[in-house]
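Encoded as structure tokens, here's the structure I'll be asking about.
All protein chains but one are shown at their positions in the complex.
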Amino acid sequence: MYLAFFKMKFLTGLQYRAAAAAGMATQFVWGIFGILLYKAFYETNASAFPMDFQALASYIWLQQAFLSLYFVWIFEEDIFQTITSGGVVYELCRPMDLYTMWFSRSVANRVSQAVLRCLPVLLFASILKRPYGIGLPVSIHAAFWFFISFFLALFTVVAFTMLIYISAFYTIQTNGIRTLAGGLVEFLSGATIPLPFLPDGVRTVVELLPLASMQNVPFRVYGGDLSGNEMYAKIALQLFWIIVMVMLGKWLTSRALRRVVVQGG
Amino acid sequence: MRLYWKYFAMHLKSAMQFKASFFMMLVGQFLVSFSVFLGIHFMYLRFPTVKGYSYQDSLLCFAVILLSFSIAEIFVRGFDAFAGMLANGEFDRILVRPRNEILQVLCSKIAFTRIGRVVQAIAMFLYVVATSEISWGVKQILTVIFMVIGGSGLFAAMFILYAALCFFTTESLEFMNIFTDGAREYGKYPIDIYGKKVLWICTFLVPYTLVQYYPFLYLTGRRNEWWLMFLPFLALLFLVPAFAFWKYGVRHFKSTGS
Partner (left out) sequence: MIEVEHVSKTYKVARRDAGFVNALRALWHRRVEEIRALDDISFTISDGEMVGYIGPNGAGKSSTIKVLSGVLTPDAGKCVVNGKVPWKERVEYVRHIGVVFGQRSGLWWDVPIIDSFELLKEIYKIPDTTYKDSLDELVTLLDLGKIVKTPARQLSLGQRMRCEIAAALLHRPELLFLDEPTIGLDAVSKLAVRDFVRRINVEHKTTVILTTHDMQDIEALTKRILLIGHGKILRDCSFEELKAEAEGVSGGSIDEIVAALYAKYHI
């Protein structure tokens, strides 16, 4: 059932071939600028650089390649529409859990967009001269855990966006909340600058937040910046936040739906 | 002009219908660009200088670019959201009204929430004025004003170009982000730190250095040729092909209707 959803999304995604090509070109340029910027800092003062340069380059390219997986600004207008227009009543007639359905739909949407785009970006990044391109994962061990936390991070992002969708049950205009959340996540998830570049005090606090369980973890595992016990702890934290946010989301949904049903939409 | 203010009042009224949401968007917009500022701030905490540029230098560049971008966005936002106007038939309606279509598109959206960014850009300016070693005279102030005028015009041209492309395809325009959002993001440092090639591209292909790097050199006393301060006006010329292309797009639209 969820597979069917996934397939449909994927096919619609495929239709936009030019969009995909343009998106990739954009990602190349952003990636290159990112690298050039950090290179300038690295050349000015290498000793103050908190990460291995290769690890940073990998971080940036992964960020570009998987942008649509972790970018919080991607919302599905349909879902907001369904909620605000009261059309959610029809969704309730379908034989499946609403939260699960929207959750898998969002995952499918993000994955289908990423699948098309990531390969060319990764390919391009891998032919760049070292250390400016993307390196291989530092070890098979790292690759394995990268893989695990990669998906956990995706689920964290989706669980977070679900909370924003659900907020539409409680307020008509969601633009405000969306922008607000986007702004926060941008910085606190390590999208603006990788979290290791933050001053230590700020960093300790930020890394505990659910937002740091997004791209921050897998991308740093990949480059070897995060390893050993610290890595295990971070992955456990990812799991913890997913569970918390999903439970919260489900609870809020059922609460909101009870209201909808009672009031008759 | 009178019509523009009418529209302006109308948008303000609409926005005020949802005060809570409006306010959150304002704060959100502010947060987005504030996070960029935090990024710069934390980078310079770690590295006192980069390629000979200081924290103040970066803030100055960022303030100019952010202010230009926000001004352009507030007023030319209609072009940025143009794909939607084509899709929902709103542009058809514009064509059945007896006013210039550019004016009507301009008026269709006014993004007040970007005020948050303007405030931030001005705050950064004030900080730079207070702490940097630039001795502020008439020439310096004029240079900054020229930079913002040229920058707003250049960003506006990019938005118009984007809208004109929407007439031909709506699905492959993400690359235009490079010239708008990208320029805003990476314009926060003097452009030459990205290297000579980028400097060349941003001078001859898309003239961002004309509103940022070269006048900036003059402003900070790194170079002394007086004409550098007038370069932003050269960037305004970019509006000419943008408008021409837009006109061409409208003609195309009228012959395909899609």
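Couple of notes before you dig in:
Labels for the chains are A and B, by order of writing; each one numbers its residues from 1.
Keep this in mind: a contact is a pair of C-beta atoms (placed from the backbone, for glycine too) under 8 Å apart; a residue touches a chain by one contact, two chains touch by 3 or more.
These numbers come from a predicted model, not from an experiment.
Touch with the chain that is not drawn comes from one residue among B:7, B:37 or B:112, which is B:7. One chain of the complex is left out; on chain B, the residues touching it are 2-3, 6-7, 10, 13-14, 17-18, 88-90, 92-93, 95-100, 251, 254-258.
Note that in this section only the chains that are shown with their structure count from here on.
Note: centroid distance chain A to chain B, computed from Cα atoms, is 27 Å. Considering their complex, residues 16, 18-19, 21-23, 25-26, 29-30, 33, 36-37, 40-41, 43-45, 48, 50, 171-184, 186-187, 192-193, 197-199, 202 of chain A touch chain B.
Only residues 18, 20-25, 27-32, 34-36, 38-39, 42-43, 45-47, 49-51, 113, 169, 171-175, 177-178, 182, 185-186, 189, 193-195, 198 of chain B touch chain A when the two sit together in their complex.
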